[in-house]
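Take this structure first; my questions come after.
Removed from the display is one protein chain of the complex; every other protein chain stays in position.
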Amino acid sequence: MPDGVEKAGQLPGKVADKGKDVVTDITISIIDYDKQSYSERQALDVEECFTPKEKNNVRWIDVDMLTDPSVIERIGQHYHLHPLLREDITEMGQRPKIEEFEDYLFIICKMLSYDDLIEEIKFEQLSIILTKDAVITFGERPGDVFEPVRDRIRNDKGLIRSEDPSFLVYSLLDIIVDNYYLVLENLSDRIEEIEDKVVENPSPKILSKVHNLKVEMITLRKAVWPLRDVVAHMERCGSPLLSDTTRIYLHDIYDHTIQVMDSVETYRDILAGLLDIYISTISNRLNEIMKFLTIVGTIFIPLTFIAGVYGMNFRLMPEIEQWWGYPMALFIMALTAGAMIWYIRKKGWL
Amino acid sequence: MPDGVEKAGQLPGKVADKGKDVVTDITISIIDYDKQSYSERQALDVEECFTPKEKNNVRWIDVDMLTDPSVIERIGQHYHLHPLLREDITEMGQRPKIEEFEDYLFIICKMLSYDDLIEEIKFEQLSIILTKDAVITFGERPGDVFEPVRDRIRNDKGLIRSEDPSFLVYSLLDIIVDNYYLVLENLSDRIEEIEDKVVENPSPKILSKVHNLKVEMITLRKAVWPLRDVVAHMERCGSPLLSDTTRIYLHDIYDHTIQVMDSVETYRDILAGLLDIYISTISNRLNEIMKFLTIVGTIFIPLTFIAGVYGMNFRLMPEIEQWWGYPMALFIMALTAGAMIWYIRKKGWL
Amino acid sequence: MPDGVEKAGQLPGKVADKGKDVVTDITISIIDYDKQSYSERQALDVEECFTPKEKNNVRWIDVDMLTDPSVIERIGQHYHLHPLLREDITEMGQRPKIEEFEDYLFIICKMLSYDDLIEEIKFEQLSIILTKDAVITFGERPGDVFEPVRDRIRNDKGLIRSEDPSFLVYSLLDIIVDNYYLVLENLSDRIEEIEDKVVENPSPKILSKVHNLKVEMITLRKAVWPLRDVVAHMERCGSPLLSDTTRIYLHDIYDHTIQVMDSVETYRDILAGLLDIYISTISNRLNEIMKFLTIVGTIFIPLTFIAGVYGMNFRLMPEIEQWWGYPMALFIMALTAGAMIWYIRKKGWL
Amino acid sequence: MPDGVEKAGQLPGKVADKGKDVVTDITISIIDYDKQSYSERQALDVEECFTPKEKNNVRWIDVDMLTDPSVIERIGQHYHLHPLLREDITEMGQRPKIEEFEDYLFIICKMLSYDDLIEEIKFEQLSIILTKDAVITFGERPGDVFEPVRDRIRNDKGLIRSEDPSFLVYSLLDIIVDNYYLVLENLSDRIEEIEDKVVENPSPKILSKVHNLKVEMITLRKAVWPLRDVVAHMERCGSPLLSDTTRIYLHDIYDHTIQVMDSVETYRDILAGLLDIYISTISNRLNEIMKFLTIVGTIFIPLTFIAGVYGMNFRLMPEIEQWWGYPMALFIMALTAGAMIWYIRKKGWL
Partner (left out) sequence: MPDGVEKAGQLPGKVADKGKDVVTDITISIIDYDKQSYSERQALDVEECFTPKEKNNVRWIDVDMLTDPSVIERIGQHYHLHPLLREDITEMGQRPKIEEFEDYLFIICKMLSYDDLIEEIKFEQLSIILTKDAVITFGERPGDVFEPVRDRIRNDKGLIRSEDPSFLVYSLLDIIVDNYYLVLENLSDRIEEIEDKVVENPSPKILSKVHNLKVEMITLRKAVWPLRDVVAHMERCGSPLLSDTTRIYLHDIYDHTIQVMDSVETYRDILAGLLDIYISTISNRLNEIMKFLTIVGTIFIPLTFIAGVYGMNFRLMPEIEQWWGYPMALFIMALTAGAMIWYIRKKGWL
């Protein structure tokens, strides 16, 4: 079931306090870096996010587990975020989007990853705020797909340490889209599995598997399609927060989102085709069985009739009395059966 | 059945007088508020709507039960509404739309709410008129979804008391869209219910349930889709009646309508998929039964034939006379039955 | 079958002379009116259309039964109509369209009305020419849907007598679209009828009824869809022939055409859904019958086999000789039948 | 099968030499005309096309049977045609298109005509070149649909002799589109034929007829759709080769192409509906037969069982010995059969 259903009648612009599943230990990690230096730490208190940092440093604040609204309120205050955005961060089921403000860019997107344990696609909404010297990310749960980016920062691989915060945003979006490919790969594997089974061993379970794949495909499309618009908007918009280098790299993500969409559309077509084949195959199989059984029945019914004739008790049945009566009856039966089998074979029914 | 069928040949621009179900007690409630003060009263006479109020106050006139055309005529006169608008207010089955005039904005939208008693989506057409110091709302029936907004005005929660009339219009539209989410949630629950039943216990009733859900989905889409355009128009249009604050908040509604549409499209896809699964499952079940019955029949038909053979009355049937005749016949029958069952099992038909 | 097939190889710009069904009595009615005065007469000769009239009067010339091409030629000459337009007026099966000329506007649209006698939608092509002081309408057959408009002129109801010719054109288009609603209402009634029957008593006749409804829906859409563009064009175009008042009123027609289209689309969806339900229901019914019959057959086949066994003529069948043989056989049969019925019930097949 | 498959690896811009079916007698007809004079002749040598003509004359060179590439090469040289155009003329399977050059316009379109003999739609690609004083047309085969245009030129009917070459191009396109109507009419007749048969006598042949009609519809659409763009381009483009009169007349063709497309879409919808009805009808019929046969079988199976019971050879079957045994057995059988028929009737299965 698609999510996106919020509580009606709620005050707009107020952070949702999801009381029932409050977990106190919110995780805030702060990474400061520039070409020369790098520091990483876990913040126990939200105020640590606002400690002054040396000039030109990029600061990445990553907040997980959105259970304590006060953290978002505090960060929102510090960075002058619009109240509606604070609401957007805490409300799950948002559509990927970008909003441009004077001092910051606000991006919502979906992290997807395939969880091998529960054999399901895991969803997580990610909010990214890009200011002129910091990037703040809000995740839904602890754990994310950003480890490779952190590694690149730690080990100064690639351009990331030399570039501004917008390049960090690009790197995060890039890794998110890369994970879409992994999810796609997994979907592709499962479709291929079904493709094989449909031919060899079509069972009704395939129906619900195809249904699940379709729902997952719809989910993936709902994550990718608006992200494409987000990236296209970032490429074109004149915001000074985005460097020219970032813009060129963003086009790469744009191409990737189109490729993912292309593949999703292709898989949808293939799935629809598989469903047709499945339905046709399974109906064919059943029909073939029924045909065979009906043929068997049809051959024996006339034979039983012949036996019935000679089981009649009429006093005067001349052939009954003869020695050749019984063999003749058996012979007639064999002949009848043979004729029917020959006819059925000739017609190509068996 | 979609509504929207008016009487042909009627004079355009004249208020429809729905004579047959006139109910005299029209309900008019008037709320005046600003940051400092707040007053609420029920008007018994339409003239009460036009009593002078202190400057800068926002006045919200809420008219329910559109049975007395004279009330609308009188309000229309006072606020110089175009005759065609007066007609639009009284004619049900309008498409959500916005019309911009020099002195006022005119908005038509649909209130939806799920009525648990009759297990149906309840529709109500709402006309909103925004002037520079008042908001007038015309509902179809008594009762609406605006109680949370009234509470916010009464208790000065949020921004509403500090803002101008356009913010009240935003608040009303916001609460209407929030109720779309509730309706969606209800639809989603019913779809999940069907999703479970389709697998466990597919009955023909599911067909008409899916049909009803589809019709409700179409109805919801017909309410949301044009509302999206209405909100988009309000965001972009240059009308001085809309404050900048309102415009920013309206974008939030715009996002919500897109999310609702997204979910509706997703549900449609899922419903179509469920219908396929249902049809396939029910046909599979019936086929399985027929297969089983046919197998039973097919096993006994040859046995009956063998019995028929030894029921023939030929004088000369050598095996008839022997002591081993009867056991042999039973043995042949058992053998035949066993061979057929073995063959059917081998083929995987049972 | 959609029409619109003209004779190939015909000279373009020449009025088609439909020789075979010439009816001499063409009907020309002329109404002159302004706020003060009103006159109505039947013209016997086409020249009467060109009699001078007092200044500022609006003249409405209504020509029915397009069998005499000379009438159109003559009117065309008088009002300097382009030869291709004269051709458009006489050729049926035109698509609704508007063409803007310096001195006149040319509109083609479709009058639809439901004929209760022949239970069919009646089509009539209407050509409207709007000049600065006259409106000329060409109908296909005598009889139209404009009586309410004539009444309003005669009795000076509404704005029509105070306004210019373009308001008359608006009034005509408005009444035409109102009749679309009547046709829609009729279609809606017939769909509801089918909706009920599909559940209670699905018969193959429903198939062709659904087919007819679909064809009528397509026809209605082909009349409404281009009319929407015609009205939108009239609203936007800068032609001085259209007064500002008319333009505002035209928007109302625009909204109505969109509502009609919306309903048509909805009905199409519902019809498609009904077809699915019909097919599924009828196949379910037949399957249920077959299932019942097969069960009956399957229960008796083993019983017949048992009877067959004891009908064999072996000399040595010990149980045959015993007094308890017959009751035992009957008991075994009853047991077998009971076991099968129990099994079928347990499986939920009956 | 759609055509349009050229030889890969061929040199672009070179005229295809279709060696295998060279026919030497290429047909070139030349018509010179203006308001005053008219001359028509068959050219035996391509050089005759370039003989000087009096000023202001329109020259129409019509070349059929494109087997001798040298003719096109020569004409191409004389009129300075771009090499790629020469290639376009000789390659069949082109999409209708227009290309604008400084000195000439190049148009490709499809002539369609229904051939009653082979009961098929005949295709012919036509290339039209419009220069400031000549029109050159290249047809695929001898024979075309232009006889009515030639008649008009010969007998000075309509405007054609008074107008410039672009009006001749309009006249040719007009007659081509008129022939689309004829093809449509034919398709419409065949669809109506099928519509009747589907109800009366659905046979599997209808399937392939519907398939053929669909393929022909696709073909027609592929010819009309791009032609619409061609005509729209001609209307809008600023080329001095097209006179204002021609532009006005072209709009008429534009309307016609839209009408053809409209009808094609309608027919497609109707065909799809017919296919549904056919499949449903044929499956209904077969099911009805099976139902009848199964009922017959089901009635006799219990009777046979009863007969079987009294055919058992037990020594002690009391009723066997009585005089009323036989009539009683027959009575029980009649009763059983009656009860079953009554039950089946009550259920409405027969």
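First chain written, first letter: the chains are A, B, C and D, and each begins at residue 1.
Just so we're on the same page, a contact is a pair of C-beta atoms (placed from the backbone, for glycine too) under 8 Å apart; a residue touches a chain by one contact, two chains touch by 3 or more.
Quantities reported herein were computed from a predicted structural model and do not represent experimental measurements.
S.K.: Just name the one of D:L44, D:V215, D:C237 or D:A339 that touches the chain not displayed here.
M.R.: If we include the chain that is not displayed, D:V215 is the one touching it.
S.K.: Tell me which of D:L44, D:C237 or D:I289 is the one touching the absent chain.
M.R.: Of the candidates D:L44, D:C237 or D:I289, D:I289 is in touch with the missing chain.
S.K.: What residue numbers in subunit D mark contact with the hidden partner chain?
M.R.: 1-2, 4-14, 82, 84, 93-95, 97, 99, 204, 207-208, 211, 214-215, 218, 222, 275, 279, 282-283, 286, 289-290, 293-294, 296-297, 300-301, 303-304, 307-308, 310-313, 317, 319-323, 325-326, 329-330, 333
S.K.: So which bits of subunit A touch the chain we can't see?
M.R.: Within subunit A, the residues that touch the unshown chain are 145, 147-148, 152, 157-159, 171, 174-175, 178-179, 181-182, 184-185, 188, 191-192, 199, 248-249, 251-252, 255, 258-260, 262-263, 266-267, 269-270, 273-274, 276-277, 280-281, 283-284, 287, 290-291, 294-295, 297-298, 301-302, 304-305, 308-309, 311-317, 347, 349.
Assume only the chains that are shown with their structure count from here on.
S.K.: When every step has to jump to a touching chain, what is the lowest number of steps that links subunit A to subunit D?
M.R.: 3
S.K.: What's the overlap between the neighbours of subunit C and those of subunit D?
M.R.: none
S.K.: For subunit A superposed on subunit C via Cα atoms, how large is the rotation, as a multiple of 5°?
M.R.: My answer is 145 degrees for the C-alpha fit.
S.K.: Quick check on subunit B against subunit C: do more than half of the interface residue numbers occur in both copies, making it same, or fewer, making it different?
M.R.: Different; most numbers are used by only one of subunit B and subunit C.
S.K.: How many angstrom lie between the CA centroids of subunit B and subunit D, rounded to a whole number?
M.R.: Taking the mean C-alpha position of each chain, the two centres sit 43 Å apart.
S.K.: Which subunit C residues sit where two or more other chains touch them?
M.R.: Touching at least two other chains: 283, 290, 294, 297, 301, 304, 308, 311-313, 317.
S.K.: With chains as vertices and touches as edges, which is it: line, ring, star, complete or other?
M.R.: If you draw each chain as a dot and join those that touch, you get an open line.
S.K.: Give every touching pair of chains, nothing left out.
M.R.: Contacting pairs: A-B, B-C, C-D.
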